[in-house]
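Other chains of the complex are left out, but the ones given are in their true place.
Here the chain labels run A and B in written order, and each chain numbers its own residues starting at 1.
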Amino acid sequence: MDIQIIMGSKSDTPISEKAEKILKNFDVEYEVTVASAHRAPDVVKDLVEKSKAKVFIGIAGLSAALPGVIASHTTKPVIGVPVSGKINLDSILSIIQMPPGIPVAAVGLDRGDNAALLALEILSLTNKKIQEQLVQYRRELREKSLGKK
Amino acid sequence: MDIQIIMGSKSDTPISEKAEKILKNFDVEYEVTVASAHRAPDVVKDLVEKSKAKVFIGIAGLSAALPGVIASHTTKPVIGVPVSGKINLDSILSIIQMPPGIPVAAVGLDRGDNAALLALEILSLTNKKIQEQLVQYRRELREKSLGKK
C-alpha cells in the first residue's frame, strides 16, 4: 500500500473524494479510513503504526488535531488537509502551526486534490511511472487552464 | 491528587507558574509535568489514564493539540490554556474549537491563573474548604480591584 488517507469524520468525505478522484488515475494503492484523533485515538495510533503506507494524508476540520496526531506516531511524511467550516482559520492554523520536531505538510483549505498530488510527487521520487504520469497530468492541467482542452 | 497540570513544552513554564501561584494558597494537591502531545504522545496517554487527578489542565501554544489529546483519553474535566506566540489565534482556536463529543474548557490566552481557579471551582463542588477559600479569594480580588487593598 502506498497512501493511507485518514479523515477525522465521515462528514469529511467530500474532501477525501477529491483526493481519490486524483489517485484513481495514477498507479498507486491507497486506502481511506475514518478515524478521529479525539474520539478514537487508539485506532489512529494502531492504524499509523501498523500501516505499510509510505505517505499519510490526514483530513480534519475545527481544531483539526488529526494530522499532528498521525505525525506523532510516525516519521513518514504526513500531509494535512484543513476542512472548511464557520471559521476556516481554525483548521488551517491547527494543522500548519506544528511545534518544532514534528512536521506536517499542510495543503490549502479543502484541497484533498492537492494532498493527493503532493503524495504522488513524494512517491514519484522512486517511481518512474508515477513521475511520468505527474508530468503528463501537469501538461494536461496547463492545457486545460489555458482553455485548450 | 486533585489537579494534574501538563504543559506541552518546558517553555510554557511561566504559564504553569501562574497556575501554581494560585493553587499554593488553596487546600489542593497538584502536580506539574511536561509531556508533549506531539513528541511524547504515549507519555501523555499513560499520564492521563493512570492519574488519580480529578481535573486536568493542559497548557500549549501553536497548534496546541495537548488539551484535546488529554480529553481524548479521559471523561474527567480538561481545562485548556492557549499560550501566546507570534499569532495567538492559532493556540486559541486549536484549543476551543473541539469537535462534538469531546469537550475542552478553554480559558484565555496565557491565563494559567484562571485555569487554576476554574479547576478549584470544579473541586469546590464537593469540598467546603475550597469553596470558602474561593469566596474569600473573590472578596479579596474585588477589594484589590477597587484599590482598597
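Methods note: contacts are C-beta pairs under 8 Å (C-beta built on N, C-alpha and C of every residue); 3 or more make two chains touch, one makes a residue touch a chain.
Note that the structure is predicted; figures quoted are calculated from it, not measured.
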item	value
Copy number across the full structure, from 2 displayed chains	8
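The criterion applied here is as follows: only the chains that are shown with their structure count from here on.
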item	value
Euclidean distance of C-alpha centroids - chain A vs chain B, Å	33
Contact footprint of chain A on chain B as seen in their complex	8-9, 36-39, 41, 45, 61-65, 68-69, 71-73, 87, 89-91, 93-99, 101-102
